[in-house]
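All protein chains but one are shown in place.
And then chain A:
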Amino acid sequence: MKTAWTTTAALALLAALPATAQDESLSGTLTIFSDMSNPAPRAVMEDMAARFDEMHPDLEVELTIIEREAYKTQIRNFLTANPPDVANWYAANRMRPYIEAGLFEDVSDLWAEPEIAENLASTKSALTVDDKQWGVPYTYYQWGVFYRADIYEEHGLEEPADWEGLKSNCQTLLDAGTKCFAIGTKFLWTAGGWFDYINMRTNGYDFHMQLTNGQVPWTDERVRTTFANWRELIDMGAFIDNHQSYSWQEALPFMVNGDAAAYLMGNFAVAPMREAGLTDDQLGFYQFPLIDPDLPMAEDAPTDTFHIPSGAENKEAARAFLRFVVSPENQTLINGGDALGQLPVNAASEVDEDKFLEEGFEMLSANAPGGIAQFFDRDAPAEMASVAMEGFQEFMVFPDNLDDILGRLEQARQRIY
């Protein structure tokens, strides 16, 4: 008996030697369901699973990758019927229904470990519901204004520091026949980004969170101020025409062809812009400018996560996998420019040498004292988000309908919360 144990331990030790020191020996199978189905994320996920498998010789890692959109509906079935040991999802309110249905495991114990508690502090609030943590993040990315530096230079424009600057830049561009912002609102959520930023800059992060949590009526005067600010841009004609007919990808050519000079988007827009032929000299990035100078800047930075379903069979291995995902080395590796090309969640890991990632990391760690929001459709409950984003789209096309839209949103708020 004793010899057998020593042999296993020795084998485990031997296998762990080349990788990082892993003293626990895990066995059985670890099933992972992942939604990282786009080519680059898929390679990252497969590589992560393979490396974890290698570190634990007695453990068999079974990875199933499901198409990202299909995953959003399938997760409901597999969490109840056939739970894996680890599953992908999103932070904040998007995970609340599963927590309330008791389908996600409380992993507060992981967050109590100093390694995680110290290095992942910045995303802790996004994974916290009812003072407990329900998963770990593996990547996040900044939002902000990506702009055509060459067009700005041609018209002698600077990155705007405040709302007035943004509007005067915009006027110059419009006078030259260029639209200020590309946007495609066919799938609604892009308008949510504009609302997030204008509302957080007009009324602050705390108010924005109260609003998305249903504690403030949509007919509130402060909400109207947000829309009034937004309307200034709409009335100028700042956004491209017919944006309601385009997806965000279909709106990219406007920016690439120089018909529009900037795009409020997440960092994931950089890759297609580069592929379309824009060089890093032509592209710039700036933080969404302040509107009310007294308010601290707050940012959107959506976080993607891993969770352990409460019906998981191999929770010990699942916890080890979560620890492995957030470890500084793995974070550096998977968020690199040749992998996900996003920001690592671990403060001890390194950001890849990419000007947008560096600027984004700098912005989020040093220049977002107000707080970090997830994104409108993750901060607000799903149903409120869908009604509201539809209203935002209507407002961007018919700003005169505002009263009607706000009345509808308020009605929805009273029913939903």
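In this text, contacts are C-beta pairs under 8 Å (C-beta built on N, C-alpha and C of every residue); 3 or more make two chains touch, one makes a residue touch a chain; residues count from 1.
As a convention for this text, contacts and distances are computed from a predicted model.
Visitor: UniProt protein name for the omitted subunit, picking from "Sugar ABC transporter permease", "Response regulator receiver domain-containing protein", "Rod shape-determining protein MreD" or "ABC-type nitrate/sulfonate/bicarbonate transport system ATPase subunit"?
Guide: Of the names offered in "Sugar ABC transporter permease", "Response regulator receiver domain-containing protein", "Rod shape-determining protein MreD" or "ABC-type nitrate/sulfonate/bicarbonate transport system ATPase subunit", the one UniProt assigns to the missing chain is "Sugar ABC transporter permease".
Visitor: Could you tell me which of A:V61, A:L120 or A:L188 touches the chain that is not displayed?
Guide: Selected residue, touching the omitted chain: A:L188.
Visitor: Given that one chain is not shown, which residue among A:M209, A:A385 or A:L406 touches it?
Guide: Of all options in A:M209, A:A385 or A:L406, contact with the hidden chain holds for A:A385.
Visitor: Touching the left-out chain: which of A:Q244, A:Q282 or A:T332?
Guide: A:Q244
Visitor: Take the complete complex as the reference. Which residues in chain A touch the chain that isn't displayed?
Guide: Spelled out for chain A, the touching residues are 69, 72-73, 76, 79-80, 97-98, 100-101, 103, 186-188, 241-242, 244-245, 377, 382-383, 385-386, 390-391, 393-394, 397, 408, 415.
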